[in-house]
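Mind having a look at this structure? Questions to follow.
Here the complex is missing one protein chain, while the rest keep their positions.
By letter and in written order, the chains are A, B and C; residue numbering begins at 1 in each of them.
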C-alpha cells in the first residue's frame, strides 16, 4: 500500500511539474507601429520568440497608438488574454503627433493614462515592464526637433517605473549610447532606424537583446 | 375591517407615491470647463436645477477635458453615481487644443472614444443625451480659425446621435442661428460668450433652455 | 511729295504696329505650387497663353511659398522682369502649414507682407491683381479643417484689394459656388482639385477663365 501511495504521489507531482512546463510564460507587447512591426519576420518580437524557450510572446501593437489608445483597448487586448507579463512601449506618437497633426498628448495626461494602465494591469496580477520611447531622429547632439519632449516623456516613464516598481527598458538611453558610438556623421536615420522612428535590422537586434534581458530577469 | 383595509391601501399608495417623489431623476452633466462653470451661480446647470422639479442635476465637468479624459473617469464620475441620464458636452478642447498645445484629438479617435462612452453608459441603462460643441469664436461667416474642425466634429456627433439613438442638443447650430440674428457686427465674443468659448449670462440662458427641453423630453 | 507722305505714313504705321507687336503685355504670375503647376501643359497659365494674343505670361510660382517667401524674391522674380502686371496668388501655405509643420503665417504678418508686396509693385508702376486662396478641401459645409482660416485670410485679401484699389479674382468664392452646384456628395477632392489643393483639369479651366477675365479687364 505504501509503495502504491508513493507511486501515486510521484505521478501527481510529475503531472503538476509537467503542467508547469507545458504552461509557458505569456507576455503581451502593448504598443504602437513599432510593436506592430515587431512581430514580422526579422522583427524584435519574432527574434525573441525564436530565442526564448518557455515563453509565449503576443504582439498587441497598432500603428498610430498613443497612451490613451492603449487604455481604450486594455481590456480586450491585454486583460482578456490573461498574460503573466506586459511590456508597454508607447510614447513616440504622443510626442510626434504634436508636430504631424497637432494631436499629441499633454504631459500630465500622458502620466495619468500611463499610471491607469499600470494600476489596472498590476491589479490583475500582471508584471509590467516599461520602455522609454527610443528616437524620432538619430542625431546625437539633441538637435532632433522632438528631442526635448522625448527626453521629458522618457523621464516621466522612468519616474513611473520607480513609483510602481516596474522594470524599465530605457531604450532612449540605450539608443543614444549606441548612436554616440556608431553615428559619427550625426545622421538622422540609418543607424538603428529606417526612417528616424521605425527599426532597421540593427534596431530590432538591439531592442530584442535589451527586452530579452528584462523579460528573463522577472521572477516567474 | 373595510375601513382598516382602506387605510392600509391609502398608506401604501402614499408610501409608493412618496418614494417616487423622494427619488428624483438623476442627471449627470459630463464635460469640460463649460460644464464645470455650469454649476456656479448663474450657470446653466444651476438655472435648470432652479427651474426643474423632480430632477437632481450633478455637474461632472473638469477644465481642459477632451473625449478621452471623459473615458478615463467614466466609471468614477458617471457609472458609480448610477444616474438615469447623462448629458455629454465635449469637443471644444478636442479641436481647440490642436492650436493651443498641439494636443487635440484626431477625428477617428474622437469617434472611437465617443462611441465607447455611449455604449458603456447605455449598457448600464443610462439615457444619453449628446451636445455639439457650440463655438470657438462667434463670427458668423465661418472665419473663426476652428470653424472647419468644429463643423466636422459636430457632424460626427450628429451621426453618433442617430447611430445610437440618442437625443441631440445641437448647440453649434443654435449658437450660429442666435449669432446670425444678434451679432450684426460679426464680433468674436460678447454675444453668448465672454471669451469666444465660455458662456456669458445670455449663453447660459440659451443652453439652459435648450438642455431643459431635451432632458424633459426623455421618457422617464 | 505724295509718295514721300505715303512712305512716311507707312513707316509710322509699321513702327506703331511694330512697337505693339514687339511689346506684348507682360504678366507675372507670382505664387506657390499651384502657380508653379500652372505653366505645365494643361495648366491654367498655359491655357491662358494659348488663348490670349498680345500677352506674355510668365510663371513665377515656387512650391511651398508663403507670402513672406514672395517678398524675399520680389526683386529678382518680379521687379527685375519689369512686367506690366502681376497676379499674386498666395495664402494656401500660410494657412495649411500651420497644420502640416507649425510654420503658417500669423494674420497680422500676412497682412503686413502682402501690403508690402503691393506697395513695392505699385511704386514700380505694375498693375497688381489679387486672388483669394481657393480651397484646402472641397467640402461645401465649411467642415474642411482649414475653412475658418481660409475664410479669414481671404477676407484680408478682399480688404487689401479695396484698400490698394487692385482687381480681385475671388477664387475662394467661385470655388465654393462651383462646388455647391457640382459636389452634391460633399467630397473632399475630385471636383476642381486632385488632392484637395492642386487643380485638376476642371480647376485649371475655371481658374483660367476667371483670371483671363481679370487680366483683360485691366486698362492697358
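Everything that follows uses one rule, which is that a contact is a pair of C-beta atoms (placed from the backbone, for glycine too) under 8 Å apart; a residue touches a chain by one contact, two chains touch by 3 or more.
Computed from a predicted model, the values in this text were never measured in an experiment.
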Chain not shown: contacting residue from C:106, C:141 or C:159
C:106
Write down which of A:145, A:168 or A:214 is the residue touching the left-out chain.
A:145
Candidate in contact with the missing chain, chosen from C:79, C:116, C:168 or C:212:
C:116
Using the document's contact rule, name the residues of chain A that touch the chain not shown here.
98, 102, 137, 141-149, 151-152, 155
Footprint left on chain C by the chain that the document does not show:
68-69, 71-72, 97-99, 101-106, 109, 112-113, 116
Absent-chain interface residues of chain B come out as 99, 101-102
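Everything that follows uses one rule, which is that only the chains that are shown with their structure count from here on.
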Rounded to a multiple of 5, how large is the rotation, in degrees, that superposes the C-alpha trace of chain A on chain C?
180
Would the interface of chain A with chain B count as same or different, where same needs over half of all numbers used to appear in both copies?
same
Please report how many Å separate the Cα centroid of chain B from that of chain C, as a whole number.
47
Interchain centroid distance [CA atoms averaged], chain A/chain C, Å
53
Name the residues of chain A that each touch 2 or more other chains.
99, 101-102
